[in-house]
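The complex appears here without one of its protein chains, the remainder shown in place.
Moving on, here comes chain A:
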Amino acid sequence: MGSAEEDYNFVFKVVLIGESGVGKTNLLSRFTRNEFNHDSRTTIGVEFSTRTILVGDAVVKAQIWDTAGLERYRAITSAYYRGAVGALVVFDITKHQTYDVVDRWLKELYDHAEASIVVMLVGNKTDLAQAREVPMEEAKMFADNNGLLFVETSALDSTNVEEAFETILKEIFYKVQKQKQRSSQSNTVALASENPASTAPAQAERRPCCVAL
C-alpha cells in the first residue's frame, strides 16, 4: 500500500467471458497495456489485469478477470463470477457460432453472479468487417431486448476498446452512487470497499474486489 497506484476510491471487479478465440485476452491487453498480440496464447483458467481510471471525481480501479472460453474450464472459471459488478460478454462478429451461444453465457453468468451485475455485449473484430457474419443491428436489438449495454470493438485497431470499458465502469459507478444515496437515507447498508486507501488500514475492511450493488 501507499504507492500512487493504490490510491483509489473504488475497486470494480469485471469479468470477460465468451467463446474461445473471440479476443477476450487482447481486449484486456489493449485496455490495460495498449498492446495487441497477434499470436497471444490460449488463456488457461483465469488471469487478471487492472487499470485505474477517473470516473467523474472518483478514482476507479478496474480489476478485470479474463477467463478461458473453453467449455472444460467452466467449472473453474464460473467461480470467479462471484462478486463481479460488471461483465463483458464477448463474441466475434466474423463467427456466427460465437454469437449464437451468447444466451448460454448469459445464463451461466446470472447463475453465478449477482442479479444486479452490469452486463455489456461486445462484438469484437470489427477490423475484419469484410468477413462479418453477425449484423450489428441484430446484436444491438438482442442487447436492447435483454437489458444489456452494447458496443462493437476492434482490439487490433483499438476501435471502441477504451469506450467499452469506460462505459461499463461509468454505469457501475452510477449504480453504486444510487445505491449509496439510498443506503445513506435509510442509514443501514455500508459499502464494504468504498475508499479503501483513506479509511481502512485494517485488512479485513479492504475486500479487494467487491462493491456490492
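Odds and ends about this structure:
Assume contacts are C-beta pairs under 8 Å (C-beta built on N, C-alpha and C of every residue); 3 or more make two chains touch, one makes a residue touch a chain; residues count from 1.
As a working rule, contacts and distances are computed from a predicted model.
Only one of "TB22A protein", "CMP/dCMP-type deaminase domain-containing protein", "Ribosomal RNA-processing protein 43" or "Rad60/SUMO-like domain-containing protein" fits the UniProt record of the hidden chain, and that name is "TB22A protein". Note on the undisplayed chain: of the listed residues A:Leu54, A:Ile76 or A:Ala129, the one touching it is A:Ile76. Annotation for chain A: contacts to the undisplayed chain at residues 20-21, 33, 37-42, 44-46, 68, 70, 72-73, 75-76, 203, 207-208.
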